[in-house]
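Apart from one protein chain that is not included, each protein chain of the complex appears where it belongs.
Coming up: subunit A.
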Amino acid sequence: MAAFSRRHVLMGGAAGLAASALRITPVSAADDELYAAAKKEGALNLYWGSYEQKTIEEIRDAFKAKYPGIEVSLLRQASQTIFTRLRLEIQNDAVQCDSIGTTNLLHYKDLQKIGAIQPFKPSNIDMVPEAFRGIDPENTYHVGAISLTTINQSTSVTAPPASWTALLDAPWANQITTGSPAFSGDVASWVVAIRKKYGDDFLRAFAKQKPKVGQSNVDTVTDILSGERKVGSAAPFSYSLTQQAAGNPIGVTVPSDDAILNLGLTAVPTKAPHPNAGKLFTDFLYSVEVSNILAKNFWPTLRTDVPWAEGRTLESIKWYRNPVDNLSAEVAEGIAKWKEIIG
(Lines give C-alpha, C1' and ligand atoms only; values in the text may rest on other atoms or scores of the structure.)
Protein backbone atom coordinates (compact mmCIF):
# COMPACT_ATOMS: atom_id res chain seq x y z
CA MET A 1 0.00 0.00 0.00
CA ALA A 2 2.73 2.40 0.98
CA ALA A 3 4.78 1.72 -2.15
CA PHE A 4 1.70 2.09 -4.27
CA SER A 5 0.90 5.42 -2.75
CA ARG A 6 4.45 6.67 -3.05
CA ARG A 7 4.52 5.79 -6.72
CA HIS A 8 1.34 7.71 -7.28
CA VAL A 9 2.66 10.72 -5.45
CA LEU A 10 5.86 10.63 -7.51
CA MET A 11 3.91 10.23 -10.74
CA GLY A 12 1.68 13.09 -9.74
CA GLY A 13 4.69 15.20 -8.90
CA ALA A 14 6.36 14.46 -12.23
CA ALA A 15 3.18 15.23 -14.11
CA GLY A 16 2.85 18.44 -12.20
CA LEU A 17 6.41 19.47 -12.94
CA ALA A 18 5.93 18.80 -16.63
CA ALA A 19 2.68 20.70 -16.67
CA SER A 20 4.11 23.67 -14.87
CA ALA A 21 7.11 23.69 -17.19
CA LEU A 22 4.72 24.32 -20.09
CA ARG A 23 3.23 27.34 -18.39
CA ILE A 24 6.38 28.51 -16.79
CA THR A 25 6.82 31.85 -18.56
CA PRO A 26 3.82 33.92 -17.45
CA VAL A 27 3.69 32.54 -13.90
CA SER A 28 7.35 33.08 -13.34
CA ALA A 29 7.33 36.63 -14.71
CA ALA A 30 4.55 37.70 -12.38
CA ASP A 31 6.21 35.87 -9.52
CA ASP A 32 9.59 37.44 -10.20
CA GLU A 33 8.10 40.88 -9.82
CA LEU A 34 6.22 39.89 -6.67
CA TYR A 35 9.29 38.13 -5.29
CA ALA A 36 11.37 41.27 -5.79
CA ALA A 37 8.75 43.34 -3.94
CA ALA A 38 8.45 40.73 -1.18
CA LYS A 39 12.21 40.54 -0.82
CA LYS A 40 12.26 44.28 -0.33
CA GLU A 41 9.75 43.83 2.51
CA GLY A 42 12.09 41.20 3.89
CA ALA A 43 9.72 39.26 6.12
CA LEU A 44 6.54 37.19 6.12
CA ASN A 45 4.31 36.43 9.10
CA LEU A 46 2.07 33.44 8.56
CA TYR A 47 -0.96 32.91 10.81
CA TRP A 48 -2.24 29.49 9.94
CA GLY A 49 -4.80 27.13 11.44
CA SER A 50 -5.41 25.01 8.33
CA TYR A 51 -3.13 21.95 8.21
CA GLU A 52 -1.51 20.43 11.26
CA GLN A 53 1.90 21.56 12.54
CA LYS A 54 3.96 19.11 10.48
CA THR A 55 2.41 19.86 7.09
CA ILE A 56 2.42 23.64 7.50
CA GLU A 57 6.05 23.52 8.68
CA GLU A 58 6.97 21.62 5.52
CA ILE A 59 5.17 24.23 3.40
CA ARG A 60 7.00 27.02 5.22
CA ASP A 61 10.36 25.32 4.70
CA ALA A 62 9.67 24.82 1.00
CA PHE A 63 8.80 28.51 0.67
CA LYS A 64 12.02 29.50 2.40
CA ALA A 65 14.01 27.28 0.07
CA LYS A 66 12.35 28.70 -3.01
CA TYR A 67 12.41 32.35 -1.97
CA PRO A 68 15.58 33.07 -0.02
CA GLY A 69 15.96 36.53 1.50
CA ILE A 70 12.53 36.58 3.16
CA GLU A 71 12.43 35.84 6.85
CA VAL A 72 9.41 33.62 7.49
CA SER A 73 7.69 33.34 10.88
CA LEU A 74 4.95 30.80 11.32
CA LEU A 75 2.31 31.03 14.01
CA ARG A 76 0.32 27.82 13.94
CA GLN A 77 -2.69 27.76 16.27
CA ALA A 78 -6.27 26.52 16.09
CA SER A 79 -8.29 28.32 13.39
CA GLN A 80 -10.61 30.13 15.75
CA THR A 81 -7.68 31.30 17.89
CA ILE A 82 -5.89 32.65 14.83
CA PHE A 83 -9.02 34.45 13.72
CA THR A 84 -9.66 35.94 17.18
CA ARG A 85 -6.08 37.12 17.34
CA LEU A 86 -6.21 38.82 13.94
CA ARG A 87 -9.44 40.51 14.99
CA LEU A 88 -7.76 41.77 18.16
CA GLU A 89 -4.82 43.03 16.12
CA ILE A 90 -7.19 44.87 13.81
CA GLN A 91 -9.09 46.34 16.75
CA ASN A 92 -5.88 47.66 18.29
CA ASP A 93 -4.35 48.70 14.98
CA ALA A 94 -1.40 46.37 15.52
CA VAL A 95 -1.67 44.00 12.56
CA GLN A 96 1.31 41.67 12.30
CA CYS A 97 -0.23 39.05 10.05
CA ASP A 98 0.65 38.86 6.32
CA SER A 99 -1.24 35.71 5.48
CA ILE A 100 -4.10 34.17 7.40
CA GLY A 101 -5.27 30.63 6.70
CA THR A 102 -8.17 29.10 8.63
CA THR A 103 -10.79 26.44 8.12
CA ASN A 104 -13.88 28.59 8.40
CA LEU A 105 -15.54 30.62 5.66
CA LEU A 106 -17.38 32.73 8.24
CA HIS A 107 -14.05 34.22 9.37
CA TYR A 108 -13.59 35.75 5.94
CA LYS A 109 -17.17 36.97 5.64
CA ASP A 110 -16.59 38.79 8.92
CA LEU A 111 -13.19 40.19 7.91
CA GLN A 112 -14.56 41.24 4.54
CA LYS A 113 -17.45 43.09 6.17
CA ILE A 114 -15.03 45.30 8.11
CA GLY A 115 -12.75 45.81 5.10
CA ALA A 116 -9.88 43.99 6.80
CA ILE A 117 -8.72 41.83 3.88
CA GLN A 118 -7.46 43.06 0.54
CA PRO A 119 -8.50 42.05 -2.95
CA PHE A 120 -5.94 40.50 -5.31
CA LYS A 121 -5.87 37.70 -7.84
CA PRO A 122 -3.24 35.01 -7.34
CA SER A 123 -1.35 34.61 -10.62
CA ASN A 124 -1.76 30.82 -10.78
CA ILE A 125 -5.31 30.44 -9.41
CA ASP A 126 -6.19 28.74 -12.73
CA MET A 127 -4.41 25.62 -11.52
CA VAL A 128 -6.95 25.22 -8.72
CA PRO A 129 -9.96 22.89 -9.32
CA GLU A 130 -12.61 24.89 -11.11
CA ALA A 131 -15.19 24.57 -8.32
CA PHE A 132 -12.88 26.44 -5.97
CA ARG A 133 -11.71 29.27 -8.22
CA GLY A 134 -13.09 32.74 -7.66
CA ILE A 135 -15.07 31.68 -4.58
CA ASP A 136 -15.18 35.31 -3.57
CA PRO A 137 -16.31 37.59 -6.41
CA GLU A 138 -14.38 40.42 -4.77
CA ASN A 139 -11.22 38.29 -4.67
CA THR A 140 -10.46 39.08 -1.04
CA TYR A 141 -10.14 35.44 -0.02
CA HIS A 142 -9.06 32.29 -1.80
CA VAL A 143 -8.98 28.58 -1.22
CA GLY A 144 -6.27 27.54 1.25
CA ALA A 145 -7.11 23.95 2.08
CA ILE A 146 -9.61 21.28 1.16
CA SER A 147 -10.87 19.27 4.07
CA LEU A 148 -13.13 16.22 3.81
CA THR A 149 -15.36 14.85 6.53
CA THR A 150 -16.09 11.15 6.27
CA ILE A 151 -16.55 8.01 8.36
CA ASN A 152 -13.59 6.23 9.96
CA GLN A 153 -13.52 2.83 11.62
CA SER A 154 -11.39 0.39 13.50
CA THR A 155 -9.79 -2.30 11.31
CA SER A 156 -11.61 -4.82 13.47
CA VAL A 157 -14.83 -3.72 11.76
CA THR A 158 -15.20 -5.90 8.66
CA ALA A 159 -18.30 -4.25 7.20
CA PRO A 160 -18.23 -0.56 8.14
CA PRO A 161 -21.33 1.61 7.61
CA ALA A 162 -21.31 2.65 3.96
CA SER A 163 -23.32 5.85 4.36
CA TRP A 164 -24.34 8.45 6.91
CA THR A 165 -27.78 6.82 7.19
CA ALA A 166 -26.19 3.41 7.76
CA LEU A 167 -24.75 4.82 10.98
CA LEU A 168 -28.30 4.73 12.34
CA ASP A 169 -28.48 0.92 11.99
CA ALA A 170 -28.68 -1.31 15.07
CA PRO A 171 -25.10 -2.67 15.05
CA TRP A 172 -23.66 0.81 15.64
CA ALA A 173 -25.56 1.60 18.82
CA ASN A 174 -23.03 2.56 21.52
CA GLN A 175 -20.22 2.19 18.97
CA ILE A 176 -20.07 5.68 17.46
CA THR A 177 -17.69 8.48 18.41
CA THR A 178 -17.97 12.02 17.07
CA GLY A 179 -16.87 15.61 17.70
CA SER A 180 -18.93 18.54 18.94
CA PRO A 181 -20.20 21.21 16.52
CA ALA A 182 -19.82 23.78 19.32
CA PHE A 183 -16.05 23.20 19.33
CA SER A 184 -15.17 22.01 15.84
CA GLY A 185 -15.88 23.89 12.63
CA ASP A 186 -15.71 20.70 10.56
CA VAL A 187 -18.29 18.98 12.76
CA ALA A 188 -20.49 22.09 12.59
CA SER A 189 -20.42 22.02 8.81
CA TRP A 190 -21.25 18.30 8.90
CA VAL A 191 -24.30 19.04 11.10
CA VAL A 192 -25.45 21.74 8.65
CA ALA A 193 -25.04 19.34 5.71
CA ILE A 194 -26.75 16.41 7.39
CA ARG A 195 -29.72 18.58 8.40
CA LYS A 196 -30.00 19.79 4.82
CA LYS A 197 -29.96 16.21 3.57
CA TYR A 198 -32.09 14.44 6.18
CA GLY A 199 -33.53 17.04 8.57
CA ASP A 200 -33.66 16.82 12.33
CA ASP A 201 -34.96 13.25 12.14
CA PHE A 202 -31.39 12.20 11.48
CA LEU A 203 -30.18 13.91 14.65
CA ARG A 204 -32.97 12.28 16.68
CA ALA A 205 -32.10 8.81 15.38
CA PHE A 206 -28.41 9.58 15.83
CA ALA A 207 -29.04 10.51 19.48
CA LYS A 208 -30.64 7.08 20.03
CA GLN A 209 -27.36 5.46 18.98
CA LYS A 210 -25.77 7.08 22.05
CA PRO A 211 -22.69 8.46 20.32
CA LYS A 212 -19.75 9.54 22.44
CA VAL A 213 -19.26 13.26 21.80
CA GLY A 214 -15.72 14.57 22.12
CA GLN A 215 -14.51 18.09 21.36
CA SER A 216 -12.59 17.94 18.13
CA ASN A 217 -13.17 15.52 15.24
CA VAL A 218 -9.59 14.34 15.87
CA ASP A 219 -10.95 12.71 19.04
CA THR A 220 -12.77 10.13 16.87
CA VAL A 221 -9.39 8.69 15.89
CA THR A 222 -8.27 8.62 19.52
CA ASP A 223 -11.40 6.69 20.55
CA ILE A 224 -10.99 4.21 17.72
CA LEU A 225 -7.29 3.59 18.32
CA SER A 226 -7.79 3.16 22.05
CA GLY A 227 -10.70 0.76 21.39
CA GLU A 228 -13.24 2.91 23.24
CA ARG A 229 -15.50 3.07 20.17
CA LYS A 230 -15.52 1.34 16.77
CA VAL A 231 -16.83 3.88 14.27
CA GLY A 232 -16.27 7.61 13.88
CA SER A 233 -18.88 9.97 12.47
CA ALA A 234 -18.01 13.41 11.06
CA ALA A 235 -14.41 12.15 11.09
CA PRO A 236 -11.38 13.82 9.50
CA PHE A 237 -10.48 12.13 6.21
CA SER A 238 -6.87 13.28 5.82
CA TYR A 239 -5.85 12.80 9.43
CA SER A 240 -7.37 9.31 9.59
CA LEU A 241 -5.39 8.37 6.45
CA THR A 242 -2.18 9.73 8.01
CA GLN A 243 -2.76 7.57 11.07
CA GLN A 244 -3.46 4.58 8.85
CA ALA A 245 -0.25 5.19 6.93
CA ALA A 246 1.68 5.38 10.21
CA GLY A 247 0.51 1.80 10.83
CA ASN A 248 -2.40 2.45 13.17
CA PRO A 249 -5.36 0.03 12.97
CA ILE A 250 -7.82 2.46 11.43
CA GLY A 251 -9.59 2.73 8.08
CA VAL A 252 -11.61 5.35 6.23
CA THR A 253 -14.98 4.99 4.51
CA VAL A 254 -16.21 7.64 2.10
CA PRO A 255 -20.00 7.55 2.63
CA SER A 256 -22.10 6.88 -0.47
CA ASP A 257 -24.30 9.84 0.47
CA ASP A 258 -21.32 12.17 0.10
CA ALA A 259 -18.21 13.19 1.94
CA ILE A 260 -18.77 16.67 3.36
CA LEU A 261 -16.26 19.08 1.87
CA ASN A 262 -15.20 22.11 3.87
CA LEU A 263 -12.94 24.71 2.28
CA GLY A 264 -10.13 26.22 4.25
CA LEU A 265 -9.46 29.77 3.07
CA THR A 266 -6.67 32.29 3.03
CA ALA A 267 -6.37 36.05 2.73
CA VAL A 268 -3.92 38.93 3.04
CA PRO A 269 -5.00 41.55 5.61
CA THR A 270 -5.46 45.10 4.34
CA LYS A 271 -3.00 46.37 6.91
CA ALA A 272 -0.51 43.52 6.54
CA PRO A 273 3.01 44.80 7.22
CA HIS A 274 4.38 42.71 4.32
CA PRO A 275 1.51 42.48 1.81
CA ASN A 276 3.62 41.41 -1.16
CA ALA A 277 5.17 38.59 0.82
CA GLY A 278 1.64 37.54 1.82
CA LYS A 279 0.54 37.50 -1.82
CA LEU A 280 3.66 35.62 -2.87
CA PHE A 281 2.84 32.96 -0.28
CA THR A 282 -0.70 32.65 -1.69
CA ASP A 283 0.77 32.12 -5.15
CA PHE A 284 3.13 29.57 -3.68
CA LEU A 285 0.20 27.64 -2.19
CA TYR A 286 -0.94 26.79 -5.70
CA SER A 287 2.52 25.60 -6.76
CA VAL A 288 3.43 22.02 -7.56
CA GLU A 289 5.79 21.96 -4.57
CA VAL A 290 2.99 22.62 -2.10
CA SER A 291 0.59 20.18 -3.72
CA ASN A 292 3.28 17.50 -3.53
CA ILE A 293 3.73 18.21 0.16
CA LEU A 294 -0.05 18.04 0.63
CA ALA A 295 -0.29 14.71 -1.22
CA LYS A 296 2.54 13.29 0.86
CA ASN A 297 0.65 14.24 4.04
CA PHE A 298 -2.65 12.81 2.74
CA TRP A 299 -4.28 16.18 2.15
CA PRO A 300 -6.28 16.90 -1.01
CA THR A 301 -3.99 18.84 -3.34
CA LEU A 302 -4.78 22.36 -4.51
CA ARG A 303 -3.92 21.69 -8.16
CA THR A 304 -5.80 19.72 -10.78
CA ASP A 305 -2.55 18.30 -12.15
CA VAL A 306 -1.30 16.76 -8.87
CA PRO A 307 -3.30 13.72 -7.70
CA TRP A 308 -3.84 13.06 -4.02
CA ALA A 309 -2.14 10.30 -2.10
CA GLU A 310 -2.97 6.77 -3.22
CA GLY A 311 -4.13 8.04 -6.59
CA ARG A 312 -7.34 9.67 -5.37
CA THR A 313 -8.65 12.79 -7.06
CA LEU A 314 -11.43 15.23 -6.38
CA GLU A 315 -13.41 13.59 -9.17
CA SER A 316 -13.03 10.12 -7.70
CA ILE A 317 -14.84 11.13 -4.51
CA LYS A 318 -18.52 11.97 -4.14
CA TRP A 319 -18.65 15.14 -2.11
CA TYR A 320 -21.06 17.82 -1.00
CA ARG A 321 -20.34 21.39 0.08
CA ASN A 322 -22.77 23.56 2.05
CA PRO A 323 -24.14 26.55 0.14
CA VAL A 324 -22.60 29.68 1.60
CA ASP A 325 -25.44 32.20 1.42
CA ASN A 326 -27.04 31.65 4.79
CA LEU A 327 -24.23 29.69 6.42
CA SER A 328 -23.80 31.77 9.55
CA ALA A 329 -27.43 31.35 10.63
CA GLU A 330 -27.44 27.68 9.66
CA VAL A 331 -24.37 26.94 11.76
CA ALA A 332 -25.91 28.65 14.79
CA GLU A 333 -29.18 26.80 14.28
CA GLY A 334 -27.36 23.49 13.74
CA ILE A 335 -25.45 23.86 17.02
CA ALA A 336 -28.63 24.79 18.90
CA LYS A 337 -30.51 21.77 17.49
CA TRP A 338 -27.57 19.50 18.28
CA LYS A 339 -27.59 20.66 21.89
CA GLU A 340 -31.32 20.23 22.14
CA ILE A 341 -31.42 16.74 20.65
CA ILE A 342 -28.05 15.19 21.42
CA GLY A 343 -26.94 17.14 24.45
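Points to keep in mind about this one:
Rule of thumb we're sticking to: contacts are C-beta pairs under 8 Å (C-beta built on N, C-alpha and C of every residue); 3 or more make two chains touch, one makes a residue touch a chain; residues count from 1.
Keep in mind that, in the parts below, contacts and distances are computed from a predicted model.
Choosing from "Rod shape-determining protein MreD", "Cytochrome bc1 complex cytochrome b subunit", "Iron(III) transport system permease protein" or "Tripartite tricarboxylate transporter family receptor", the protein name stored in UniProt for the chain missing from the display reads "Iron(III) transport system permease protein".
Touch with the chain omitted from the figure is made, among A:89, A:200 or A:333, by A:89. The residue from A:162, A:182 or A:205 that touches the chain not shown here is A:182. Touch with the chain omitted from the figure is made, among A:216, A:266 or A:322, by A:216.
The missing chain lies against subunit A, touching residues 45, 52-54, 57, 73-78, 80-81, 83-85, 87-89, 92-94, 96, 106, 110, 180, 182-183, 212-216, 218, 221-229, 236, 239, 243, 246-250, 328, 331, 339, 342-343.
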